[in-house]
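Omission of a single protein chain aside, the complex is shown with its protein chains in their original locations.
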Amino acid sequence: MADALIEVDNLYVSFAAEHGRLLRAVDGVTFQVAEGEVIGLVGESGCGKTTIAKCIAGRIAPTSGTVRFEGRELGLKRAAQDRRAIQMVFQDPYSSLNPRMTIRQVLSELLRVHRLVARVGIEERCVQLMALVGLPRDALDGLPSQFSGGQRQRIAIARALAVEPRVIIADEPVSALDVSVQATILRLFEDLRSRLGLTVVFISHNLAVVRHLSDRLAVMYLGRIVEEGDRESVFRDPRHPYTRALLASAPRLHQVELVRPMVKGEPPSPIDIPTGCSFHPRCPRAAEVCSSDKPRLERVSTSAAHLAACHFRDETSPEAVQGQ
Amino acid sequence: MTPILEVEGLVVEMRRHGVAFRAVDDASFSLERGGALAIVGESGCGKSLTLRAIMGLLPNGGRITSGRVVIDGVTLGTAAGGRGRGHSQRQRMSIVFQDALSALNPVATVGNQIAEAPRHVLGLGRSASRERALELLHLVGIPDPERRYRAYPHELSGGTRQRIMIAIALSSDPAILLCDEPTTALDVTIQTQILALLAELRAERGLSLVFVTHDLGVVSQVAERLAVMYTGRLVETGTTAAVLATPRHPYTAGMLAAAPDVDTPEREPLAIPGSLPDPLRLPSGCTFHPRCRFATPECVTTDVRLEPVGPDHEAACLHSDELATPRAAGNRG
Partner (left out) sequence: MNAAITPSVALIEPEHEVARRPSFKSRALHNRTFMAGAVMITTIVALVLLAPVIGRYSPVGQDLLHTLSGPSALHWLGTDELGRDTWSRLLYGGRTDLQVGVLAVIFPFCFGVFIGTVCGYFGGRLDSTVMRIVDVVLAFPFYVLIIALVFFVGVGTHGIYIAFALTDWVVYARMTRSGTMVARTLDWVAAAEGGGLSRARVLWRHILPNTVTQAIVYSMSDIVIVILAVVTLGYLGLGIQPPAPDWGSMITDGQNFLQTDQWMAIMPGVAVVFTGIALSLLGDGLADILRPE
């Protein structure tokens, strides 16, 4: 993929844990994001998806590996230009806004500092930004405490957009919101993407949300990508047993009966990553080879753009057989 | 046969900034022996308070101002304190909370926490209550109970902690298990395991279940009956299958249409316009009318009540007929 806007190459991030051990939050991750694409990063808590987001946004430094933007390597220290280009939207709209600044103060400060519009145009642009996220003009005078969760998330998005970014990294942007307002934020992301041509890295544990929004999908487990591909091929024909388990466990409105748990146990701690395939202790398909050989993320036989890190990636899933 | 749990006209008052308001307003429902009821709603709708009121665990400032809670034919004293009349009936219920880590005592081993009720409430001896705790650990699917007995809560993973919570809840041998969003903090693969455990407990021990959640997606897996709550009022009740297939209240329909579905990505999730009203300034009439696309002037003035709309299906809406066909409900896109 020559025209990738963001390239994450062999990224490792580890933190010091108790007793001098290492917590490997991100354990060798490589992926690219093309300009204008929405990539969904899916996985359960502790799988390393937020750590990757922080590396791309320049909040933490990788232990090894690189993050490139437009072919240039980006580290912790970045030019204001590069920092502006990649903006984050956080999960908790209650801690992501400064409680003592009005919305106008927040937005106009960014516009002024980066000289994005002429001084006289600041007010107008603030109003435009509010309109862009579907909030009325008066909202500019409000303090964060005056807004509901959904409104705050819109404000956080307006703040990210104020600096005219190329990439938005959204870290579980709807998980903290009530279902009835989640949809408005999802709509907003779709709308912004089509109107502004934004590239979005969308992080979520909710497969339904990701399926709805993203073009491409990367499923993570214990710091690694276990499956990657375009949305439909991953959802219709998942090749990694973990992806299948996630898909089977996703809450469904019209589920007729109880879902039989497909995997046993819980994810081990990232301090103690199992040998071989890290999923093998929980995997229903595990064989002897799985505990000794670490599977690489490789193409599945049917599609060049669909990768899975499983020794049995070319065994078609029972669901897919049924569907055909 | 009498229902195991009956709630009649329950009103719970809370205070905010010194002003009292009805956080639960005239809630009535019943639960068959061995049955399961899910109460669904968004944050602040009163679903958790309903559960706590039944359990006699209302937070400070909250009190039951009217209504009855009947357990197995015996009416509980509704004084907010919980002690006094009906105390022994209350022991027939146990509650499981969302956040197991803060609900467990961090400085006691989980084994001792499970053994506490058998020893001090049921009056078993030291070794008998230990036996009982080990049995319960086994029952909730914890491998190697002997070793886990001595573990502290922080040494365990989220799913195991929730299993411990369930074991503690079962330790006083309740007939009814009240669950307050027990799987919300868990990952989906673990959520499935806990839901399966609850189903197993129901089947094997005849436990009755009240399951409070915000997630309509898990309801059909745990409960055959469903009650939807909005601003402290029940707006729709019925069998889970009927309510989810043909919701007859616009709020239920709206919730169903708002959630993206993993199987039908082409269906556009539709938000319910507006936001939850301030509980101190609830709209008149049907409290949902400002957000409702079916609203007419009557909705502003009429106090709607739950009315039958089908076999074993009630909705509190003047326009429930307009929602009678699944198409109009818009939940299938």
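By written order: A and B. Residues from 1 in each chain.
Everything that follows uses one rule, which is that a contact is a pair of C-beta atoms (placed from the backbone, for glycine too) under 8 Å apart; a residue touches a chain by one contact, two chains touch by 3 or more.
What you see is a predicted model; the values in this text were computed from it and never measured.
K.L.:
Which of these touches the unseen chain: A:122, A:156 or A:177?
P.N.:
Answering carefully, the residue with contact to the hidden chain is A:156.
K.L.:
Looking beyond the chains shown, say which of A:96, A:182 or A:243 touches the absent one.
P.N.:
In the full complex, the listed residue that touches the missing chain is A:96.
K.L.:
Determine which one of A:14, A:51, A:87 or A:182 touches the chain that has been left out.
P.N.:
Within the whole complex, the residue contacting the unshown chain is A:87.
K.L.:
Write down which of A:11, A:57 or A:174 is the residue touching the left-out chain.
P.N.:
Answering carefully, the residue with contact to the hidden chain is A:57.
K.L.:
For chain A, which positions touch the chain that isn't shown here?
P.N.:
Residues 57-59, 80, 83-84, 86-88, 90, 92, 95-101, 109-110, 113-114, 125, 128-129, 131-136, 138-139, 141-147, 151, 156, 159-164, 184, 187-188, 191, 195-197 of chain A touch the chain absent from view.
The definition used in the following text is that only the chains that are shown with their structure count from here on.
K.L.:
CA centre of chain A versus CA centre of chain B: separation in Å?
P.N.:
Averaging C-alpha atoms per chain gives centres 31 Å apart.
K.L.:
Which residues, counting only chain B, touch chain A once they are in their complex?
P.N.:
42-43, 157-160, 187-193, 195-196, 199, 214-218, 220-221, 244-245, 254-256, 258-263, 265, 268-272, 275-276, 331
K.L.:
Tell me, which parts of chain A touch chain B in their complex?
P.N.:
Answer in residue numbers: 44-45, 148, 150-151, 178-184, 186-187, 205-209, 211-212, 231, 235, 245-263, 266-267.
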